[in-house]
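Excluded from the complex is one protein chain; the other protein chains are retained at their positions.
Naming follows writing order (A, B and C), and every chain is counted from residue 1.
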């Protein structure tokens, strides 16, 4: 699964391709737990969101290997 | 006393110089009664104000012969 | 002291850039602008043009009062208030209000206060020209 990174998260997370099956990741929540475990700096963020196919995703959304998945730190546009 | 006229009032009121003493006008209220009596069309307005020296005037303000007095129909700028 | 208030009543076309350039400032993060243009219809009737008449000396004073309230009570940094008078055609700008502020909520509040109050207190009158006649707006109930 392709992972797109932005802002401060790009400075922490280095991998942009995650094998869902190998890492036992089925849902957005599983992905978050995987990331938090591997990159504990994520705990210092105010919050972060996962977008799947350019839409904010709920924790229970099931991920597919062909999804475009992005990790979004707190937005600060405008 | 010089009288300045605007908008629809200019189409009704024709005099621009009123002798205060001759017409027994002392206050803004006296002027309004004088005008309403002479130009009953003023009754058809939503409202109208008197400005003295470019400031909205209360009914009890005393008029002097050298004051700049204006009759203001309802404003509609913007 | 730096000028914080820019008030104009004029017969020539209003320019957004002129108002923007006056109020913008390196210390301000938010600008709110209001632009009032002449609509082609009012209550279903087609309008051909408007004429604005002003008691200019008093209008400038009343607009200055509004601007001062925006700065002293509404958190505006700088404010520009321009009103057109004379004949104004459809889609042309009748009024521009620009307000800068350190934070955007104050800019919006001051800008809305300024246009709402301008329409209530500033001695300017609008005559609408329809296909079959003309009338002074708001004059009668």
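Keep this in mind: a residue touches a chain if its C-beta (ideal position, glycine included) is under 8 Å from a C-beta of that chain, and two chains touch if they have at least 3 such contacts.
Everything numeric here is computed off the predicted structure, so don't read it as measured data.
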{"item": "Chains shown that the absent chain touches, full complex", "value": "A, C"}
{"item": "Those residues of chain C which, in the complete complex, touch the missing chain", "value": "16-17, 20, 24-41, 90-91, 102, 104, 107-108, 111-112, 115"}
{"item": "Touching residues on chain A - with respect to the absent chain", "value": "4, 6-8, 44-46, 51, 54-56, 70, 72-78"}
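Everything that follows uses one rule, which is that only the chains that are shown with their structure count from here on.
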{"item": "Interchain centroid distance [CA atoms averaged], chain A/chain C, Å", "value": "49"}
{"item": "Interface hub residues of chain A, defined as touching at least two other chains", "value": "none"}
